[in-house]
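Have a look at the structure that comes next, please.
Excluded from the complex is one protein chain; the other protein chains are retained at their positions.
This part shows chain A:
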Amino acid sequence: MLHIVACIKQVPDTKIIKMNPKTNTMDRSSAPAILNPYDSHAVEEAVRLRSRYGGVVSVLTMGPPPAVKAIKKCIEIGADEGYMITDRAFAGADTLATSYALTKALQKIADIRPIDLIVCGKMTIDGDTGQVGPGIARRLDMPPLTSVNKVAEINREEGYAIVHRKLEDGYEVIRSTLPCLLSVEKDINEVPYSSLPNMLRAARYQPIIWSVADLGEIDKTQLGLKGSPTIVSSVWAPQKPQGGKLLEGSYDEQIRQLLDVVLTRKELFEAQAGAGGGAS
């Protein structure tokens, strides 16, 4: 039976989050925690593959206890089982340490039921790195297929998957062996409004929760802050553009005003001419 595991994360809603102007870090209390939007597409794709081929969809997350909420959201989308690893030892993990901890949990899940496919969102909206998925694939020695925007076929018996990868100027079709790891784009699917039975199931659902001690043999030096070689030397919030002028009136008037502004700014043309000269 096809077993798909989606790796997900609870993130602060960065659309409304405020930055602490002193430390330049996110003020996590200023925004509600949500399921990382890319991950909802990953879970939805897993659910769609299950309805095509049958099987089981599990989700896995690493996070503090309130992240149970994100797992419940996945159950609403249609996942069958949810696993969460939570422990103080995981705190402060960068993408390297995160992928290590998740790999340990995935190995334990695979002991319960062998894994055929791992699906991740393209990246999280709080970290924006997109490194954890490929990190897991490397550790599990699976082919990482990034930027996937279509799963054309999964063939468990013959052990292959055919997917489309989004490129800047089109897409490429890749055939990979199974098991493999996909990280998916947002346009791979649309997450529909969850059904009432799924809502009820999610409201009752209690995920399986593991701490470090439950994960068997584990190298503690590779966990959390200790296992994170990433050094953040400085962080800053992008500056909001200041000043500016709002053009008003009809389109024609606005265009005229804009041209007046642009045409009278000599330095623009001089710079253009200079750059053009250099290229020729």
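Just a few scattered comments:
Keep this in mind: contacts are C-beta pairs under 8 Å (C-beta built on N, C-alpha and C of every residue); 3 or more make two chains touch, one makes a residue touch a chain; residues count from 1.
Quick note on the criterion: contacts and distances are computed from a predicted model.
Missing from the rendering is one chain, named in UniProt as "Flavin-dependent dehydrogenase" (options: "Act minimal PKS acyl carrier protein", "Flavin-dependent dehydrogenase", "ABC transporter permease" or "sulfate adenylyltransferase"). Remark: the omitted chain is touched by one listed residue; of A:196, A:213, A:232 or A:246 this is A:196.
Listed by residue number, the positions of chain A touching the unshown chain are 32, 192-197, 199-200, 202-204.
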